[in-house]
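Every protein chain except one is present and positioned as in the full complex.
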Amino acid sequence: MIPLQLVTIALVGLGGLAVVTSRDPLRQTIVAGLYGLVLVVLFVVLQAPDVALSELVASTVAFPFIVLAALAKLRDRRRE
Amino acid sequence: MSRNVRLGLFAAAGAMLAALLVWGFTGLPAFGDFQGEYGWILNDVAGHERHVTNVVASVVFDYRGFDTLGEEFILFAAAIGVALLLREARDDRERPRDEVRSDAVRAVGLMLVGPTVVVGLYLVAHGYLTPGGGFQGGVAVAAGVVLLYAAGRYRAYSAASPHGLVELAEGAGAGAYAAVGVAALFAGGLFLENVVELGTRGTLASGGTIPILNAAAGLEVTAAVVLLLHEFLEEVMYPA
Partner (left out) sequence: MTVLPYLLAAWLFLVGLYDVVTSRHLVHLVICLIVMQSATYVLLLAIGYRSGKKAPIFTAGVPVKVGAVDPVVQALTLTDVVVSVTGVALLLALVVEIWKRAGTVDPDRLRRKES
């Protein structure tokens, strides 16, 4: 295996660990966006550009938006 | 059951699952040595049979088109599920203000709307020639529309995505996919068979029914994602 693949696999493993160990959901959303970007790099290294494009738009745009909107709704209620 | 009991149960079950996974994965063929014949055959013949250069797009929309029909309807049903759960009688009297105060966010957000929509449409249109396709481009176009909201222009955003039009577009996208399949039946072939004339390879006019299915999927994904984000934003806008 070429070194680029080894480094990317190690980064993805660390990224997954970082996502699950951040406890505050707001902080976790940002870390999850970064984890999605590292996954995109892994998919490109595994020669899958279509899947990389899908993951790019989904994890940088769609997921953070929905999660942040849900969190904003939860915080709104707490003020009442 | 208490938390400690739950953790102990997970430790035991998790250890067994980990052992099973490791034992299973060491029995797979080595990484980089895939043995599947279907993939080899497809890579060789897809260019000649369907006149497309993106083999993955031809698998998604032609060789495995029936699975994509199922996925589209999952998308459709999930968007309707979210709308049913979150939509309730809302008071329209209070008009939401534009809450974003930072000028930099508003300027950059507005500048990025045009390029995002254009890149998304490019991805959808050229999906069967270069990497891309209906699914990826659809989410990108929806991102461009929602960027209007993030840039602080709520009125422009709600004018760009009127509720009735978005729902109509979603239903039209899902229905068009199934309609193409039925049209293939009328043309004398099987359901979802490629009965339109294949063009020249490498140009936009190639692939038979693949561009039509590609566009239908792109329309449906765009509308579904805009609908989802709209439902969540409405929840935040009008705290019930």
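All chains are identified by letter, namely A and B, in their written order; residue positions are counted from 1 within each chain.
Assume a residue touches a chain if its C-beta (ideal position, glycine included) is under 8 Å from a C-beta of that chain, and two chains touch if they have at least 3 such contacts.
All of these numbers come straight from a predicted model, not from anything done at the bench.
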Shown chains touched by the chain that is not drawn here: A, B
Touching the absent chain when the full complex is considered, from B:133, B:181 or B:208: B:133
Sites on subunit B contacted by the missing partner chain, in the whole complex: 3, 6-7, 10, 14, 17-18, 21-22, 25-26, 28, 30-34, 36, 38-39, 42-44, 46-47, 53-56, 59-60, 64, 67-68, 71, 74-75, 78-79, 81-82, 85-86, 129-131, 133, 135-136, 138-139, 201-202, 221, 224-225, 228, 231-232, 235, 240
Sites on subunit A contacted by the missing partner chain, in the whole complex: 1, 6, 9, 12-13, 16-17, 19-21, 23, 25, 28-29, 32, 35, 39, 42-43, 46-51, 53-55, 58, 62-63, 66-67, 70-71, 73-74, 77
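Everything below uses one rule, namely that only the chains that are shown with their structure count from here on.
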CA centroid of subunit A to CA centroid of subunit B, Å: 18
Complex interface listing, subunit B residues touching subunit A: 31-32, 54, 56-57, 123, 131-133, 135-136, 139-140, 142-143, 146, 225, 228-229, 232-233, 235-236, 239
Residue ranges of subunit A in contact with subunit B within the complex: 1, 49-50, 52-54, 57-58, 61-62, 65-66, 69-70, 72-73, 76-77
